[in-house]
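Missing here is one protein chain; the remaining ones are kept as they sit in the complex.
Entry: subunit A
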């Protein structure tokens, strides 16, 4: 079984690199059964999820990952990945904190995203 920390790190690097360059290419990571909760809004299925992500009202975004925790999930060899970090949108100079959780399930030699929960962590 693959080391969850290695898989998580590779996944997270790929995810945010793709998100920051061409978020339409994230479709391959989701399936029809996948779920996204984005700032409390719910989306189901790869098509709806990527539509939401590509429709976000900014041109440029840079994610900077601060922490990445991973643990093996249940009997299906899934991996729970939790990320915290900062993101910078368009011309803004003040980064925003975010928290994102992925639950990855194995499929062949790879993994897909079943659960995805995103939240900005706003100040006090």
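Operating definition for what follows: a contact is a pair of C-beta atoms (placed from the backbone, for glycine too) under 8 Å apart; a residue touches a chain by one contact, two chains touch by 3 or more; residues count from 1.
By our rule, contacts and distances are computed from a predicted model.
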Omitted chain, identified by the protein name its UniProt record gives, among "NTF2 domain-containing protein", "ER membrane protein complex subunit 4", "Calcineurin-like phosphoesterase domain-containing protein" or "Ribosome biogenesis protein BOP1 homolog" = "NTF2 domain-containing protein"
Query = So which bits of subunit A touch the chain we can't see?
reply = 32-33, 35, 37, 40, 42, 44, 66-67, 69, 71-76, 78, 80, 82, 84, 97, 99, 101, 103, 105, 107, 114-115, 117, 119, 121-124
